[in-house]
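Left out: one protein chain. Kept in place: all the others.
Up next is subunit A:
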Amino acid sequence: MALFTDILISFFLVISGVFGLVGSFGLVKLHGSMQRLHAPTKAAALGVGGVLIASMLYFLLVEGSFSFHELLITLFVFLTAPITASFIAKAFMVGNLRPEDLPETGGAYGWAVYDDPPAQDQHKDGGEK
């Protein structure tokens, strides 16, 4: 039983290590900021997730107590990672891209980085909604 526990915990640790490594390798291999941005979101998902599952299993099976901290870390990572990614991408858009480089929004307004939001009280000139 102890052996099985060890193997299970090690399995998740190895999984997380492999995905963390692949994510870091992606940072080196991928080309350009936008592609590189994909690598850390990967490491955050399965790389961190694997360590957290291993940690929970360790406390549950070896120490015999339940630990909530891993659930909280998961929650916080899932709350913060998309915001970071969006901010980096927007900063990249402002510095390196023009609106013509991007696909159409399909609506009356452009992307929020370049275009003002619809006015609350008065319509933009000709921008009839």
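Criterion: a contact is a pair of C-beta atoms (placed from the backbone, for glycine too) under 8 Å apart; a residue touches a chain by one contact, two chains touch by 3 or more; residues count from 1.
Just so we're on the same page, contacts and distances are computed from a predicted model.
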- Message: Suppose you had to identify the omitted chain by its UniProt name; would it be "Na+/H+ antiporter subunit E", "FAD-dependent oxidoreductase", "Carbon monoxide dehydrogenase" or "Electron transfer flavoprotein subunit beta"?
- Response: "Na+/H+ antiporter subunit E"
- May I ask which residue of A:L8, A:L37 or A:L61 touches the chain that does not appear here? A:L37
- Which parts of subunit A are in contact with the chain that was left out? 19, 22, 25-26, 29-32, 34-35, 37-39, 41-42, 44-46, 49, 67-69, 71-72, 75, 78-79, 81-82, 85-86, 89-90, 93, 102-113, 115-118, 129
